[in-house]
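To start, the structure under review is shown below, and the notes come after it.
The other protein chains are all here in position, but one chain of the complex has been omitted.
Each chain carries a letter (A and B) given by its place in the written order, and its residues are counted from 1.
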Amino acid sequence: MASGTFTPVRKWLLLPTWVTIGFFLLLPILLVVVYSFLTKEFRGGVDWTFSLDAYDQFMFDRGLFGDEAPSIEWTYITIFFRSIVQALIATLFCLIIGFPTAYFIATRPASSRSIWVFLITVPYWVNLLIRTVSMKFLIRDNGPMNQGLMALGLIDTPIHLINTNIAVQLGLFYSYLPFMVLPIYASVERYNFALSEAAADLYASRWTILREVLIPSVKPGIIAGCILVFVPSLGAFLAPDLLGGAKTFMIGSLIEEQFKGTAGNWPFGAACAVILLTLVLMALTLYARAQSKERAQEQRAG
Amino acid sequence: MGQKHRFNVRHYTGFSFMTIVCLLILYLPLLVVLVYSFNDSLSITRWGGFSLRWYTELFTGVESAKFKQAAFNSLTIALSAGVVATLFATAAAIGMVRGGHFRGKTLSFGLISIPIMVPEIVTAVATLIFFTSIGIKLGYASILLAHIVFCIPFAYLPIAARLQGIESSFEEAAQDLYASRWQAFRYVLMPMMAPGILSGFLLAFIISLDDFIITNFIKGAGVETLPTAIFGAVKQGIKPNIMALSTLMLLFSIVIVTLSYLIGRSDSSKATH
Partner (left out) sequence: MKRTLITSAAALAVALTAGTASAEGKLSIYHWFEYIPQELLDKFAAEHDVEVSMDTYDSNEALLAALKAGKLGAYDVAVPGDYMVDILNAEGMLDTIAEDELANRGNIADEWLNVPFDDGRKHSIPYQWGSTSFSVNRDAYAGDISTTDILFNPPSELAGKINMLDSQGEVMLMASLHLGIPQCSTDRDQLKALDEMLQGAKGNWASFGSDVAKDVLVSGDASVGMIWNGFSAKARAEGANIEYAYPKQGYIVWMDNVVLLKDAPNRDNAIKFMDFLLEPENIAAVSNFAQYSSGVKGDKEFLDPELAEMPESNPPADVTGAFVMTCDQATQEVYDQIWTRLRK
């Protein structure tokens, strides 16, 4: 399979990409790690002296005047925890809606399948900012959703969603839903339905087939979908900012605030970015492990 | 197929309903914005009849110059970043797929995937810190540079996928007939890769056009792209002219995605011949 027609020149072929990404992204990421160990200057800016202040601020509360005995600082842990929970819930909801959708589309006749895929793909290509703004407009207290429900007589007073965690959740879920559908669809499309039929021959019920045969076979697609929803949700900025009123912080807004907002603490922002990156790398490693285990099993089975 | 069983193994009750729910969730907000962009009323939440006034205002109003400049920046950046990223990604894909086995192949793939794996906000922070500490002036060029970087993997994936599906015997045969490596690429491989290259370009183009977080961090004095301009405007209220602009961008995205869909379809129909 692997052929080497271009082996002699591959170094030159890969060079532009190596240089671009290595110099303009990998190096900067390392610089972020360096920055997280620098000292914050009064009124913003950084001083190039080594310090653990940023991580200390993240983990310990030393009181208003900085002279009390350190106790655990829960604030930032809470923000990270909230982001992780929000991202997990968004992933779960995307899975609940996305899996049946992907399955339904994959079992359509081949001729109409591409139309369905097209319908799911369109929102994915639409600007995320515009989609988030649309959601904000739809769900605000005097927005079309509440007006519509009130006109139908279903509710008397508007449902207050804007600036709540629920609104942020809705925004995340809505933003990344196509990311869940597409990989699962790709897996189900390749799934051999003879397996389901064999199970049915053995008198397995519909749900047993789903649970024991189908889902294990399309697991790589499901995991890929979950990763594609979870990772961007974790660092999301637009949904918490536009739908959450910038009060219930998530990791993304916390980091942004350190660089653009009043807080102006670059080393602390860099430290938060490093911690976020670590979390994401952990999630990706788990994913890679699960995949290689899968492959190993397949090889053993084969 | 399934008739011999007690039930159709492919069918699950409720899945079609979930699909409708899914599409409703995806499209309802967009449809609402589309409809309200034609609302004549100044009050954004009350319907005052059909009108094109916000589209007129978008193109002739006091803010039109700002949005035109932002649109120009967005399009030229997306086009340039898309082209450069596609060139780099095409070269990289050939190197990776046709370069045989080599040490550091996994590492190279890891490097190419960094922009996809790293959360956008981290990329934004890293780029800002890097540019300010080496003294690159923030502006049009810095945005373009950052966009090229994160567009590469998006261009790479469809191109590499396409290349993996092309057997190497084609260019080997050409080389057997004394075609140079360049000629084998230019006259044999590239035409076959073209649909993948085009899909890669379109994906990179749209990803660049879509980006807000990174651009917002590194944009310099007086340089806005459409997303940053829209973000600035909607903070002060979702005005009807923003809805008109959003609708136009929505339609533009649909055109691009249709284009990419047609490329994919014509390609697969060719493959069956």
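The rule we apply is simple: a contact is a pair of C-beta atoms (placed from the backbone, for glycine too) under 8 Å apart; a residue touches a chain by one contact, two chains touch by 3 or more.
This structure is a prediction, so every number in the text was calculated from the model and none was measured.
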Selected residue (touches chain absent from view) among A:Asp141, A:Glu189 or A:Glu294: A:Asp141
Per the touch definition above, residue among B:Ala173, B:Ala194 or B:Val255 touching the missing chain: B:Ala194
Absent chain, residues of subunit A that touch it: 42-45, 64-66, 75-76, 79, 140-142, 162-163, 245-247, 249, 254, 257, 259-264, 266
Residues from subunit B at the interface with the omitted partner, ascending: 43, 45, 62-63, 65-66, 72-73, 75-77, 79-80, 82-83, 128, 132, 137-141, 190, 194, 197-198, 201, 220-222, 224, 232, 235-238
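In this text, only the chains that are shown with their structure count from here on.
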Euclidean distance of C-alpha centroids - subunit A vs subunit B, Å: 18
Interface residues, subunit B side, partner subunit A - complex: 1-2, 5-7, 9-12, 14-16, 18-19, 21-23, 25-30, 32-33, 36, 44-45, 87-89, 91-92, 94-96, 98-102, 108, 111-112, 114-115, 117-123, 125-130, 133, 145-146, 148-150, 152, 156, 168, 171-172, 175, 181, 184-185, 206, 209-210, 212-213, 216-217, 226-227, 230-231, 234, 238, 242-243, 246, 249-250, 253-254, 256-258, 261, 265
Contacting residues of subunit A [partner subunit B, same complex]: 2-14, 16-18, 20-22, 24-29, 31-32, 35, 96-98, 100-101, 103-105, 107, 114, 116, 118-123, 125-131, 133-138, 142-144, 147, 173-174, 177-178, 181, 193, 196-197, 199-201, 206, 209-210, 231-232, 234-235, 237-238, 242, 251-252, 255-256, 259-260, 266, 269-270, 273, 276-277, 280-281, 284
